[in-house]
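All protein chains but one are shown at their positions in the complex.
Entry: chain A
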């Protein structure tokens, strides 16, 4: 007789749970790290955490294998073989830090700009930027320039905040959600949670993406758009909405610059706002017909009529806008073919947007008072929300396309309203409230101000008296005036070319620039190893910090081994990129839930140590001892402004203060007790209309987000762009070089516009008929997952996905390989058929491919032998035009790397192809190979 076994139903889960913050992407979820016998045994999401509320993605749950990776570096390394070989000797920390100090001190004393310090996905940019500013080099930025600066810059110039992780749809109220392009890697768990909630409520999701994977697979409607044409599509929607009068005029009058009067007459003032003596923009008052300050009490701003003053005509922004987008050139029929979307479909989507926005208006019975002092007895909103990230951003028309999307949101009246898009603190914050860029280097002195910022016109460019770029990446020059995040992808190329000048030391942190974090990977590897006539490296010194044996490690002269994310302190700070919600201020920490078992140190603490050794201001006490013992000490005791530090929670002794307050020595203990985060909810009356809501503005000042209320209007008309355009038209003292004049005139338009991507404009479609894209798989995005044995079993191979027509035309069969050729290079990789794809597009998973010998993988791993990077096909420069100039493959406004402009042709690889091309020789592994078999159990 069978007797049913009785398995243990209540096993002990763990000895202890320590709550910290996940790391591997920009989500920053709360995690419960379970420990058994002092070892990490299991990781799950923290239910109390504002970001993920208990859920966790594949990568987060696989964090245990990231933490235990055999690719972890073990000790500081000094290069002993040629660059790129991966041959190192282990050295002591004292020797490593002395070496770095000996290299850096003379640079600081004589020419601080000869240090180029760039960081990757580290999320401690307010700290590394502060360090670089103290060192005095203008050459610092993080990786935003090749990530998604177009989203950040277009959002901040237009709305005073961006999608990124700085805003979110009103997931609980929106009834129509439209998602543009690849957007999986910022705020990814919140987006998945949000889509789940929308679906549970029966709200409609529209996905606009050449590839129907991930979120687009679950979209109710999928628009398989042709890459680079999103702007055309969006402006056709705007055309339709204007024709139908489906725009929120009351919203436009109250909260935007739509009524602002713009000079419409040729001359040096054309396109600028008409202002009063105090500089306040003017509107036409409908009651009196007179020009009045836009915020004058009782003014009734006109959107239709302008005024003529001294013979000069001034028309409202809205008139300029309507004239442009009502033009038949923006009609659905006019764009359908280029977008790959039938006109009837564009019309139907516009009609659905209009229906939901205006027929399903929602109101919340919640009184609020605006900055004019006017009380509103309820909050009214249009429940249409949008989101976008890299898909729009990584094109040479990405800034203006993103502006177009924000214009669409604004015309619908769906920004910062119930059901629409909502900012998260510290946003809203208009471009004028951000710093302007700084770059004046003085030997032995700190830089003259923060590196990055938001230029308002040509005066803010970082050019020397001869008009030469001050920064090595040529950020804030006429090539890309609004490069608010710098151009990390140009650093190695420019340093190698000595253009604008030569540097001495390239210092990188967590930026895999010898592989997937560079365009043109093969040539970047050559630049890093290139020597001059004396046999010296053209880039003399390279210092790199990473936790793992990545491809970039092999090219460093000195490697500073970092810890894993479970072994370190970090702050996810309001000074940087916090974890706020639309209804709450929030920040968080990482803390060492386990101690490192290797001779490694957290990079931020190492940087403070170096700062002390170099005598950098702010890092040394008067008695010569270090100002901060380590990064944890900095997190608690650093003050950026009096009372404002990296962490907002539990300030003042006893932890009584939020946002503003003296440092509290017990602050980190309070964070740990609370699960690693701090949250402070925004009062109900302040939760919407934040840029104009007096209660929100006062709350933000009390918390130290601003020092004074700063209500502002949303900008349909981007006056800073117009100032650059005026310069290109010949006005003003600071003039662009002749070769850039036409491009600036065409692209720096104060109203959103669409132009073909530079690659599309210059590439003959007969030679390169297809678009090629990459995206990260959800289980890997924004991460270093290749050394993770669980994740690499899910995505260990990156084939090229090919749609049916191309598949048939080239006679592909399963198991075949393709040769993919761009104007710049060639790769081979296996093919796979996928029909849910824009027919003119092929794509592959990004960053699965690895160099042989990296990441402690077997050199025969499929990542190394049967995968390739599209990076090999994408040059950081456009093909030469015969003018001797180096034209960046970037957005001309922000410098955003134009990854997604890539055009290719495809051929079937010769039979017998077994190995992907290019096949770089293996790098030696300073950490050996991972073990053969594993069976993870902490009870063993």
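For this structure, a couple of remarks:
As a working rule, a residue touches a chain if its C-beta (ideal position, glycine included) is under 8 Å from a C-beta of that chain, and two chains touch if they have at least 3 such contacts; residues count from 1.
Note that in this section contacts and distances are computed from a predicted model.
Chain not shown in the complex: UniProt lists it as "4Fe-4S dicluster domain-containing protein", one of "Transport permease protein", "4Fe-4S dicluster domain-containing protein", "Succinate dehydrogenase/fumarate reductase iron-sulfur subunit" or "Carbohydrate ABC transporter membrane protein 1, CUT1 family". Only one of A:215, A:260 or A:650 touches the chain withheld from this view, namely A:215.
When you scan A:413, A:796 or A:895 for touch with the missing chain, the hit is A:796.
Considering the full assembly, A:70 is the residue among A:70, A:704 or A:825 that touches the omitted chain. The chain not shown here touches chain A at positions 2, 4-5, 7-13, 36, 41-45, 47, 52, 54-62, 64, 70, 188-189, 192-193, 195-197, 199-200, 206, 212-222, 224, 240-246, 249-250, 253, 286, 302-304, 318, 322, 326, 342, 344-352, 354, 778-779, 787, 789-794, 796, 834-836, 856-858, 860-862, 865, 929-940.
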